[in-house]
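Here the complex is missing a single protein chain, while all its other protein chains stay put.
Let's turn to chain A:
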Amino acid sequence: MAGITDLGVGIGWRSEIDLTVERLPGVDFVEVVAENLHIGHLPESVTLLLERGIPVLPHAVSLSLGGADEVDLKRVQHLGEIAEAVGAPMVSDHVCFVRAGGLDSGHLMPVPRTKDALDVLVANVRLAQRNLPVPLALENVAALLEWPDGELSEGQFLAELVERTDCWLLVDVANLYANARNIGTDPERFLDEIPLERLAYVHVAGGEQHGDVYHDTHAHAVLPEVLGVLDELCSRVRPPGVLLERDDNYPSDTEIASELAAIRAVVDKHRG
């Protein structure tokens, strides 16, 4: 796929760190949260990055593709319009649901790993794909709880999803680490089971341990253990891109730069 083969190292663009993102060295691409942008009113900072030739990839959080309802085409259309406005090679959302029973969780909730949930997810993803101008990548989420009666491992579930929809995967190694800590997912088994040839890119983020629960906060430093999962992934496949997500409690430019450098060091270690 043109444009997705070598994204490099990137960072999630957020309005709070727009100037930081603009002046940081070594930002090869950025992601924008699609729901925060409006057609015809792109932030100046995003336009500046586009003028520099930096790829901008819209990342959605509200399609609720794993939800029981048919996907909301207005939300899909908005995502597609943002993709066209920034000339993106790809868009993404998550394998999750956010709405059910008339309520909004306000967060990305895991779906049960059952045949029912997979069939519904596949139907929703196909409908979204038919209504998007560019390929769709789907991300594994961090879960604090496990649904009962799962029929597949998380890796198997995603492999089935790819098989049936031809979607791409956005692997979040921090979410993988969180699930290892919180619900006992085996990251190596996960990486063995997913089709790595469909890897679009990788997310890395920080979090913190609270008692016996690891919270994927995107507001703390990236743990060495999360870079360890990235290292494990890179030992199997060269990821087309790796992107740092930071959403709150923003540190200095120097600290962000050093996190990006640490990510690049892991990726480069495996380049022969």
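Assume a contact is a pair of C-beta atoms (placed from the backbone, for glycine too) under 8 Å apart; a residue touches a chain by one contact, two chains touch by 3 or more; residues count from 1.
To be clear about the criterion, contacts and distances are computed from a predicted model.
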item: Per UniProt record, name of the chain withheld from view ["ABC transporter permease subunit", "NADH-quinone oxidoreductase subunit K", "Membrane protein" or "SCO6045-like C-terminal domain-containing protein"]; value: "SCO6045-like C-terminal domain-containing protein"
item: Candidates A:Asp69, A:Glu163 or A:Glu208 - the one touching the absent chain; value: A:Asp69
item: Selected from A:Gly12, A:Pro55, A:Pro89 or A:Pro112 as touching the chain missing from the view; value: A:Pro112
item: Contact with the hidden chain (one of A:Leu24, A:Leu50, A:Ala100 or A:Val237); value: A:Ala100
item: Residues of chain A in contact with the chain not shown; value: 67-70, 97, 99-107, 109, 111-112, 115-117, 119-120, 122-123, 144-149, 213, 215, 248
